[in-house]
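Just passing along the structure, written as structure tokens.
Excerpt of the complex: some chains, original placement.
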Amino acid sequence: MRVCRRATFNAAHRLYRADWSEEKNDAVFGKCNNPNYHGHNYTLEVWVEGEIDRETGYLIDLKILKELIANEIQERFDHRNLNLDCKEFANLNPTAENIAIVIWGLIREKLDKRYALSVKLWETQNNIIEYDGK
Amino acid sequence: MRVCRRATFNAAHRLYRADWSEEKNDAVFGKCNNPNYHGHNYTLEVWVEGEIDRETGYLIDLKILKELIANEIQERFDHRNLNLDCKEFANLNPTAENIAIVIWGLIREKLDKRYALSVKLWETQNNIIEYDGK
Amino acid sequence: MRVCRRATFNAAHRLYRADWSEEKNDAVFGKCNNPNYHGHNYTLEVWVEGEIDRETGYLIDLKILKELIANEIQERFDHRNLNLDCKEFANLNPTAENIAIVIWGLIREKLDKRYALSVKLWETQNNIIEYDGK
């Protein structure tokens, strides 16, 4: 059984590598390499897999998951510039893939080990990422 | 291959265990333990996995799945109080997890055994459950 | 110019009039007259009309509107039984129309008089109400 809590956050970012030339950054990342940044409303689904607690009828109390997302993800990334404000992306290109991996890691660290974890991240309504740590 | 039919139903419920004190019910279930109930528009996706019938091009006729959901789920739970009106929850706390398990069981009983089954249930746009019988 | 803040709340309700017979209540309200209640995830849009403040670029600070909705509407109705828990519906049938009128009145009372106000309420994805006080 899997349960999910959905949340959103808004952030600016820019796709580029400091160790590449501007030409190469432009060739690979196109308009996503605007040096002045652009931004997104990210939608996040955090999926937790495990066994239902027969006593409560909960797999996990979704209030706990809601607070975990608020403390670890929204507090950290909402209304931020991912490249400039967030140490997680100081040396990591904030592609949707890397954001999903970072989010997975941040929640994994705080989530009880008996649960399996995967995250689904919408960068736009058309661009979606799914990551389960593998 | 998997095919899905989506449907909705509206119901009242309350999360609590009759064998617990009010204090414990409040501590665990919070405002979901309103003794006068609250309610939700539940959205349900019923996913059926199997082999496509090469003659019809259907995995399963979705009209059959639509009727199965209407007869077994919507007829039973729509515009009901899950705790008071539905024998399935007479002794089972109607958490979204347990509702998903009950729905899975009711459809499993009527669905041809050659199909695998999983259900996805939205209690709100932010709280989602997935159950495949395992 | 009009600006809107969207919010949600979940509640149980029953459509009926205490001064009508059960037969008449059933005839008029059908399955919405389940004596044990049913429920909905209500989605609310609160629309405020007025002049933009040229200095801030805000018509109204949406954080203020968000808090107003939280304090006056969600605090009052979320996870409640509208018929039993809410004095606003002690003698008023909680149809979506009446809920919209009550919400409009509650926000109108707290909203600066220079703004015009209207509310839009989804009871389900298919049933929607709009009310502007007229």
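Chains here go by letter, A, B and C, matching the order in which they are written, and residues are numbered from 1 within each.
Here, a contact is a pair of C-beta atoms (placed from the backbone, for glycine too) under 8 Å apart; a residue touches a chain by one contact, two chains touch by 3 or more.
Owing to the predicted nature of the structure, the values given are computational and were not obtained by experimental measurement.
Participant: With 3 copies placed here, how many are in the full complex?
Facilitator: Full complex, one repeated sequence, 6 copies overall.
Keep in mind that, in the parts below, only the chains that are shown with their structure count from here on.
Participant: Once you've mapped the touching chain pairs, tell me: line, ring, star, complete or other?
Facilitator: The chain contacts form an open line.
Participant: For copies chain B and chain C, work out whether under half or over half of the interface numbers are shared, and give different or same accordingly.
Facilitator: Chain B vs chain C: same; shared/all numbers exceeds half.
Participant: Quick check for the class: compute each chain's Cα centroid; which one is farthest from the centroid of chain A?
Facilitator: C
Participant: With chain centres defined as C-alpha means, what is the inter-centre distance between chain A and chain C in Å?
Facilitator: The mean C-alpha positions of chain A and chain C differ by 34 Å.
Participant: Measure off the straight-line distance from the CA centroid of chain B to the CA centroid of chain C, and report it in whole Å.
Facilitator: Distance between chain centres: 27 Å.
Participant: Counting only residues that touch at least 2 other chains, which ones in chain A make the list?
Facilitator: none
Participant: For the complex, which residues does chain A have touching chain B?
Facilitator: Within the complex, chain A touches chain B at residues 1-7, 45, 47, 52, 55-59, 61-63, 66.
Participant: State the interface residues of chain C toward chain B in the complex, per the touch definition above.
Facilitator: 8, 10-13, 31-32, 34, 36-41, 78-81, 84-85, 124-125
Participant: Per the contact definition, I'd like the list of chain B residues that touch chain A in the complex.
Facilitator: Touch list, chain B to chain A: 15, 17, 28, 30, 92-98, 100-101, 125-131, 134.
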